[in-house]
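Just passing along the structure, written as structure tokens.
Omission of a single protein chain aside, the complex is shown with its protein chains in their original locations.
Entry: chain A
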Amino acid sequence: MKKMKLVLVGNGMAGVRTLEELLKIAPDLYDITVFGAEPHPNYNRILLSPVLAGEQTVDEIILNPLSWYEEQGITLHLGKQVTQIDRIKRRVIAEDGTEADYDRLLIATGSSPFILPVPGKDLDGVIAYRDIADTNAMIEAATKYRHAVVIGGGLLGLEAANGLMLRGMQVTVVHLGDWLMERQLDDHAGELLRKSLEQRGLRFLLGAQTQALIGDKDGRVMAVQFKDGKEIPADLVVMAAGIRPNTELAASAGIHCNRGIVVSDTMQTTTDPRIYSVGECAAHRGIAYGLVAPLFEQGKVCATHLAEFGIGRYQGSQTSTKLKVTGIDLFSAGDFMGGEGSEEIVMSDPFAGVYKKLVIKNDQLVGACLYGDTVDGSWYFKLLREGRKVADIRDKLMFGESNIGDVGHQGHSKAAAMADSDEVCGCNGVNKGTICKAIKEKGLFTLEEVRKHTKASASCGSCTGLVEQLLMFTAGGDYSATPKKKAICACTDMSHQDVRDAIFAEHLTSLDAVYQTLGWKTPNGCASCRPALNYYLISSWPKEAQDDPQSRFINERAHANIQKDGSYSVIPRMWGGETTADELRRIADAVDKYQIPTVKVTGGQRIDLLGVKKEDLVNVWKDIGMPSGHAYAKALRTVKTCVGSEWCRMGTQDSTQMGKDLERAMWRMYAPHKVKFAVSGCPRNCAEAGIKDVGIIGVDSGWEMYIAGNGGIKTEVAHFFTKLKTAEEVLEYTGAFMQLYRKEGWYLERTVHYVGRVGLDHVKARILDDHAGRKALWAELQFALDGEPDPWFDFDQAKVDLRQFEAV
């Protein structure tokens, strides 16, 4: 079949990233031609500041060398500016007459620096700061001249000023605003920044309006003149007063432009569906993004449409900022100015050079501005992006993630302080140095890329926060504008919530229906999405959806927990932790008969038989004759109990019976993740109910219910939920909470994270305030569990493939 023709105008980061995404999913669909106005292959524009500052070289920031274009069979026209698009003949024409036909056209022309329209702007020595040529001109000027003036005290201007200063020039920053970086910082933080940069040797003129640039007799700039008549010497003037999307080419072809080339959520221009646009030249919902991560998101979406999958929508990004000036820590994101209708929490220590402002609106963090201490930037940004309700942590919010009571390594905001040799990812043994090196050398911007290249954070995920911080510190704020929603895996652009909603709305009951209806990119998913999809199907449509055993992890397929040597562990269910002499005898006999090497009492009051061969599993189950403990499943595992009023002289309630009742009511209950309960008979809480998904504590007047605790990687104390009078109520409320979690929790999301995401208030509204809703949830759960088989005995009904236990 003849390939279609794709032409990319603009050889920058956004356009080429789109090609990379496209080549990943549809490598053979197009003959690709690329036009680049610069004479260089695709490079990392963000790293021009480190190049100017002498921290990196131009070669180090090349993203795709010329050989890459060759390997991909891409026709590359470097140093050729496209000047015309003939939409009738579907052809682009460059300045030198080079032509290329297209079936699809991608415009990624980026933006140009805004040049102040003042007299003298065309003098020698007046440049913008945009590309490699500008950077080289600045580096060269620094070897010959003394005085530099940077016009513009924004992000780019300050980075340019810092670089020139490091190269030995005396630099004055001229800024029209009353404080520096007014689009990223408030006046307090801007003032701290100015002081700190002044200490390093930069000079500032704030509120200064440039009137003219004055040249010498050779036509080179020699001074800058202001509105008030004042002049300062300047051998080099760098204009960094903002950028303008490059829309001339598109506009001349009759494509609708306002703040940029107007595109829809599919990144198609609203004028011509054959023509796409991504990057700084594109205006999506009225915003032209100037940071890299949103552009990459756009590229991803654009690629899926170019590949004719017809899926994926770009819905905008939240962005954050970090200044790439070594030694200066500032971070801002969202609506950091605050104002009407919002509340501010401010911490200011001008002497120590630390200032923090958090802006809260409707109980959500909507903005953050940090100066001097930015270790919690990525955490605040996460809260902001996810729109998490912060009422429960509000009093500790200002003091950072490390102060909200976790002992795991996720929350420690210590990325900056770590040594290169310190281990970040314990699962895969990756240290900080390795991660930072990969980020720098391979130009990584997203968590996903770091996972792919270094394996860090790719297993248990407990170091994700730390890796995100490393990304922020290494790649700068540009990285962190991650999308509002995260795709489940590379097989789709849809998030967990999207998929779950679609399964419900479209009444999908099989994996194939999901792949087809939702346009999966892979024929049968992957090991990440399949277990999640399978869970969403069976939890959305109990007794209707087709369970697919091959889409479950081996533990659930074999109904036992796989161990490091490929053997399995078997944990029979002991209701509420109680057992009998008969059961113990049968267990002991099975241990002898099948030569099971280890018998261990678990942390959850059960007996674990470790080292069972797969071929023996069925017989071990049969011999011990006890129900499956589901100790392998994303399901209800244990209900830990104390002895309660039955034996304990302190006990106020019969916690053992309560535990047994809860376990009998909810065993076989599949959930997004493993679920553990505990019931204590009195507030001494011997069953440690405070760190369980549901913890019940008996008191004189009845029961207290706690939810969303966790004893795992990151210990979390459960929230007090409500007080209940009767055992029936405990069952009903617990069951309703579980059903809500089953319906709303994302696969592999523990209750603590689920409740953190939706907010405790939401759960209270659904369970405590809505009486009919609660009863309905409890009834739904009972319906789903009614008749669910025990996989250790009802093989057929539980779809246990017995062939797996035998070798052929």
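Basically, a contact is a pair of C-beta atoms (placed from the backbone, for glycine too) under 8 Å apart; a residue touches a chain by one contact, two chains touch by 3 or more; residues count from 1.
We adopt the following convention: contacts and distances are computed from a predicted model.
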item: Name under which UniProt lists the unshown chain, selected from "Ribose ABC transporter substrate-binding protein RbsB", "Nitrite reductase small subunit NirD", "Dihydroorotase" or "Maltose/maltodextrin transport system permease protein"; value: "Nitrite reductase small subunit NirD"
item: Sole contact to the chain not displayed, among A:G611, A:G711 or A:G773; value: A:G611
item: Listed residues A:K452, A:K486 or A:R586, member touching the removed chain; value: A:K452
item: Chain not shown: contacting residue from A:K80, A:R530, A:H559 or A:R750; value: A:R530
item: Among A:N136, A:T598 or A:T726, residue touching the chain not depicted; value: A:T598
item: Hidden partner chain, touching residue among A:S196, A:Q225 or A:S567; value: A:S567
item: Contact residue for the chain not shown (choose from A:A558, A:M666, A:V730 or A:I767); value: A:A558
item: Contact set of chain A toward the excluded chain (per top definition); value: 427, 452-455, 458-459, 522-527, 530-531, 549-551, 553-554, 557-558, 562-567, 597-598, 610-611, 801, 803-804, 807-808
